[in-house]
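Part of the complex only, each chain left as placed.
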Amino acid sequence: MKRAFSHLDSGGAARMVDVGSKSVVSRSAVAAAVLKCASGTIRLLKAGALKKGDVLAVARIAGIQAVKRTAELIPLCHTVPVTHAAVHFSVKASSIEIRCEVRGEAKTGFEMEALTGASVAALTLYDMMKSADKTMVIDGLTLLSKAKG
Amino acid sequence: MKRAFSHLDSGGAARMVDVGSKSVVSRSAVAAAVLKCASGTIRLLKAGALKKGDVLAVARIAGIQAVKRTAELIPLCHTVPVTHAAVHFSVKASSIEIRCEVRGEAKTGFEMEALTGASVAALTLYDMMKSADKTMVIDGLTLLSKAKG
């Protein structure tokens, strides 16, 4: 019987799950998050920073770099070779939606990479916007899809 | 006039804000997040993994280590000396609440450190529980409080 929590051995000790017998196949994952903020913050952003500034680029790069460092952050994650990573933003009236997609060829999936990328991109936006808005919340950090082969 | 987005210079280019003239004072920040999951997952967790297993300890350590690496993840954050970091969990019927508190003495606050710690602790729980539950969402990642002096 498969263990409910595969990262724990029979004694409850954490371990990196043995994926040695799984095959290397092409895999992808897409994760999302939403940074909720005041509508005035979005207006300020649109009035200047979004047009001429680096705001989205900085968050995009932070997300992509976090994708590559997921196994350093999430203790039981395997180090997996990412062949593609991208972060997309959709600026709404009082929020910014973040989507992170990751592809690679590995014995395990890229869910944690996509989630970590979306999370760090959202936190980077939060960092750059926090001098203007003290009410922000990051919601809806979740996996949208994963695929194999 | 203070710029709305202090991480951008007058031309819109990202930079690390100059905090050289601010004074080093004792500062703290507390951030929270909620990992929402199926109630059955919490029951499974309580039936075994929480009692004898490392689940919460792993997520706690991941959060504390992420606190210390915030400036590597969030591009425009300053490297600040953390004097205390702790991550607390509260296991509810169909969620786990995460709280990360950080203290230190620096020229800038520890908001991003607390938020990053809460976020990585939540993601680490997600990673360990994802073999049992495909419906999880991380919500409410936000700053609860910050203080100075």
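Letters A and B name the chains as they come in the text, with residue numbers starting at 1 for each one.
Convention: a contact is a pair of C-beta atoms (placed from the backbone, for glycine too) under 8 Å apart; a residue touches a chain by one contact, two chains touch by 3 or more.
What you see is a predicted model, and the numbers here were worked out from it, not measured in a lab.
Of the identical chains making up the complex in this file, 2 are positioned in the shown model, whereas the full set numbers 6.
Here is the rule we go by: only the chains that are shown with their structure count from here on.
Put simply, the C-alpha centre of chain A and that of chain B have 14 angstrom between them.
Residue ranges on chain A touching chain B, taken from their complex, read 2-8, 11-14, 33, 44-45, 48-49, 51-55, 57-58, 61-62, 65-66, 69, 73-77, 111-112, 115-116, 119-120, 122-124, 126-132, 134, 136-143.
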